[in-house]
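In this view, the complex is presented without one of its protein chains, the others remaining in place.
Coming up: subunit A.
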Amino acid sequence: MSADPRFAPIDRDTPVGFELAPIFKKAAIQLMGSRLWGRFNPNHWDPVYAAETGLDAPIQTGEMSSAYLAEMCVNHLGAAMFRNARMVCKYVASTRAEEVIVCRGVVSEKTPKGGGYRFKIDIWCENEAGEKKTVGWAEADVGV
């Protein structure tokens, strides 16, 4: 897996404090309003409706930022992110249309478990000004 630049595995030697490689995404209105994502709720894609509900711009569904963070975690945890894993996210601020989002993560805990470790990773999304939009953490078993 390490030959694929998509992946940078967290393994049993990865230390607390390890920073995951960030990923960038743009809150593109065409994706925010696609049928499978936000089309059912015009807050996610229509400026007029968003303004009527007190928003200064359409906002992305929170689940899109969760999906971004999951992608970053899979980049580092691989198969471990699909079995006995956990991901907790709180949407603390809205992601507005056209914003560029950066997903970041830092290993915060490493607890011995079986023959390996259970890793806890603080994860978050922020805009280019550093304003946090989504905060949370992920856990996964590595080498267990």
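A few notes on this one:
Here, contacts are C-beta pairs under 8 Å (C-beta built on N, C-alpha and C of every residue); 3 or more make two chains touch, one makes a residue touch a chain; residues count from 1.
By our rule, contacts and distances are computed from a predicted model.
Here one chain is missing from view; checked against "ABC transporter ATP-binding protein", "SDR family NAD(P)-dependent oxidoreductase", "histidine kinase" or "MaoC family dehydratase", UniProt names that protein "MaoC family dehydratase". Interface residues of subunit A with the unshown chain, by the touch rule above, are 6, 25, 29-31, 34-37, 40-43, 46-51, 53, 57-59, 61-64, 66-68, 70-71, 73-74, 78-79, 81-91, 97-98.
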